[in-house]
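Let me begin by presenting the structure, written as structure tokens, before commenting on it.
With one protein chain withheld, the remaining protein chains of the complex are depicted in position.
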Amino acid sequence: MDVTAALWCMAGFLALSLLAIGSGGRGLVGTVIYAGSAGLSLVLAVIAVHVLLTASDVGQRLILPLGVPWIGARFHLDCLSAFFLLVLAIAAGAASLYAIGYGAHEEEPERVLPFYPAFLAGMTGVLLADDAFTFLVAWEFMSLASWALVMARHRDPENRRAGYIYLVMASLGALLLLLAFGLLAGPEGAYDFTRMARVERGWWIEGVALVLVLIGTGSKAGLAPLHVWLPLAHPAAPSHVSALMSGAMTKIAVYAFIRIVFGMLSLPSVWWAIVVMLAGAATAALGVLFAMIQRDLKRLLAYSTIENIGIIFIALGLALAFRANGIRWAAAVAFAAALLHVFNHALFKNLLFLGAGAVLSATGERDIEKLGGLIHRMPRTAFLFLGGCVAISALPPLNGFVSEWLVFQAVLMSPILEQWSLKLAIPAVGVTLALSAALCAATFVRAYGIVFLSRPRSLQAASAGETDRWSLGAMALLLGLCLAVGILPGLVIDLMAPALDQVMGATLPVQRAIPWLSFIPIAEGRSSYNGMLVFVFILSSTLVTVEIVHRFGSRQARRGPAWDCGFPGDDPGAQYSASSFAQPVRRVYGNVVFGVRETVEMPPPGDPRPAHIRVSITDYAWRALFARVGGLVDRTAGALNALQFLTIRQYLSLVFAALVLLLLMVATWR
Amino acid sequence: MERLAFDIAHLLAGGLVLLSFVMLYQDRMNGLIRVFALHAVVLSLSVGWQAYSQAAPHLYITAAIALVFKALIIPYALHRIMVKLGVHREIEIVGGIVPTMLLGIGLTALSLAVMLQATEATTADPLAREDLAFALSVVLLGLLMMVTRRNAVSQVIGFMTLENGMILAAAGAKGMPFVVEISVAFSVLIAFIVIGVFLFRIRERFDSVDIGALEQGRGDRI
Partner (left out) sequence: MALIHDLAVQGAQMTLVLSLAPALLGYTRVVKARLLRRRGPPLLQPYRDLAKLMRKEVVIAENASWLFRTGPYLIFVATWVAAALVPTFAQGLLFSWTADLIAITALLGSARFFLALVGMDIGTSFGGIGSSREALFATLAEPAMIMVVFTVALVAGSTQLSIIAAHMLGNVGIRVSLGLALLGLIIVAIAENARIPVDNPATHLELTMVHEAMVLEYSGRHLAMIEMAAALKLLLYVSLIACIFVPWGIAPAGAGPPAWLAGVGVYLAKVFAGATLLVIFETSIAKMRVFRVPEFLGGALMLGLLGTLLLFVSRGL
């Protein structure tokens, strides 16, 4: 029933896509398509919540006579898929709502409109798929649609390069997933998920499959060192699409990882947990350090997505470690932390990208060194973006804090694990987690301070205007959800309980029943957090403070020029720039992490030329891995190009040699 | 009482590890010599406590030797050498302080892992094994200091910290014979004399004891 309804929604998305192709994207068609997408997302959200509340997942498989003949196309909506469907639906709904207003700014809407609903359809398809072929078809469809969206503004050569790199990485990921499914299906070819989960395999096959899945889904999610495409591709797409790519598509990759590693592999080992955790920790640290030094607002947000994906994988690694030791209740806590962070990140990253899109459409600038003072020109956007920054920096009472808190609690439970490798790895992972949380707050102070506060650094920033009410509405909706989840996290935990039960076989205590609506993940005598009471505490203290200050203090205020220690400077170029703000962090962490080179050209005294300072940053992952592999592929392709120019006799001898080789194999292999 | 004895022993051993880290952090010669003197004081306290709680009176002598030689005489002598030779006041650290500290943490983790796993099969008290693990980390941190310093005097101090770690390990294990302790103390003294002579000779030939200057002359790395 639910799965049929979800499939109809998917068909609805495809129909909208066809409508867009047919009508050419002019006029009101854009509004119709985005409104339609928003409506369908709402329906999907309702379906997902219904599945989670009633936990009706048994049976209910839909098998369509498409695809491979002896398997068909199987669709199934169980609790894990339903949770991720809820995440997708909220993200898609907000982005579509935003796009109703934003889409009017698009120069070539016919390049965006057909692919947007198709992208949503692809993501829904991945979540609904119940066998390997449907899964891969939907996965590739999702990648292709998002690639088309990345190439929407194809006149910019940077975007074309980003699209090319994205296509290569997506193909690599899909190929590895294909190989992984082939390994997991075993010799009988059990390609549907129910049979695949029951196949007996040796431990080394599962290990190889884990590595393939980690690279395949990790490249889509943005795990280091496979993250290099993400900061190029996500900013290149239109803003509502970037929001969906960061907020929803990376979560689909996480879903794929969970579905395969937790659902199909049956002999969890401690070494997998360590690999996943260390990959997550490296990703988190690398992502946030690169975010700190970025000039492009959307690229900064893309690197921040990489950091949060690292945090999610740390939590997933902890869950694997607990599960490998058979401690199911602790695994449930760590897994709940991962799922909660998935939900929260989709909310606040969406909000931030939509805000960045508003800034982009108001000023035409993505470079934060040319912005400033937008809090005066775009007050509502500034307020909503501030909410997003507070949420992502994990500050109470918003939702980012709750998921960070839960991940810390999961780390604090880990001394019960006995393996030595875990005992040494988990404190290192904990320290990286704490470091990335603190660096994230610093990054967003910089982003907000340079873009919205301080004085305008260019004419575009000084003459910006507020965005339309659809964009503001979408952002306000997301901020409201962030606040709601921050105050009442127990509701989301109870909602995800069936998914926890399905994957881990254990859940957290029922949060609705706890007095005062506290959040107690483990037990009464351990830690607890009450978001609602903290919020009430903060509100009442603020009211008391305001009352006392205005009663006993002077209420007068006067405007004057800035004090600036008696040296007021009129030139906006004299204020702190983004690069100066990041200089201390760049200097402390720079050499090790990103090979910073600062060169100063100082002309001799008497020479009137200006001095220059150049900062160059290298991404070691790019140089060591991709440039080498890319070079290798290029050289191999060049060498193999010789095959194009052989004579007919040489081609015939190639065919002859292949035939003889096959006959030899048949003869010798019993 | 048993518990308190182990706690204090742990505290002193942990203090020794902490002081090794503090020595890694120092970038001035004066500070380094002072912290080394403190290191020797804590070592003598630790050995003295072991003497008291194991009821092994010969360890009191080891504690006294450590106190007199390593906490008083050797720092004073090093200070005199520094003043007479005009050695660089600043210590150059290869790689910077932060990577050195990170390596130090890694070495401590390694020594904990090795010691606690290797002695798991024995019937030794788990708390005594932890003291041995701390002693091994002091030894490794002393080696790290020798490896990451360009200044000869700080390398000497690193070597002596290494000896301190070995004395700690020897005192922690019950029933250590007296002879070995005397020989350990004497070897320290002899090492000091040799290195002191060395320093005078280097100073004569090259006018400084900075290894950087020595390397320039030799053309290859020490």
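Order of writing sets the chain letters: A and B. Residues in each chain are counted from 1.
By definition in this document, a contact is a pair of C-beta atoms (placed from the backbone, for glycine too) under 8 Å apart; a residue touches a chain by one contact, two chains touch by 3 or more.
Model, not experiment: these values are computed from the prediction.
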item	value
Of A:A104, A:L175 or A:A574, the residue in touch with the unshown chain	A:A574
Listed residues A:V68, A:L144, A:V211 or A:L386, member touching the removed chain	A:L386
Selected from A:A185, A:V241 or A:A437 as touching the chain missing from the view	A:A437
Touching the absent chain when the full complex is considered, from B:S46, B:T62, B:T108 or B:N164	B:T108
Positions on subunit B where the hidden chain makes contact	3-4, 6-8, 10-11, 13-15, 17-18, 21, 25, 97-98, 101-102, 104-105, 108-109, 112-113, 116, 126-127, 130
Positions on subunit A where the hidden chain makes contact	372-373, 375-376, 379, 382, 386, 390, 393-396, 401, 404-405, 408-409, 411-412, 414-415, 423-424, 426-428, 430-431, 434-435, 437-439, 441-442, 445-446, 448-450, 453-455, 516, 518, 525-530, 533-534, 537-538, 541-542, 545-546, 549, 552-554, 556-565, 568-569, 572, 574-576, 580-585, 587-588
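As a working rule, only the chains that are shown with their structure count from here on.
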item	value
Subunit B partner contacts - residues on subunit A that touch it in the complex	420, 423-424, 592
Sites on subunit B touched by subunit A in the complex	99, 109, 113, 117
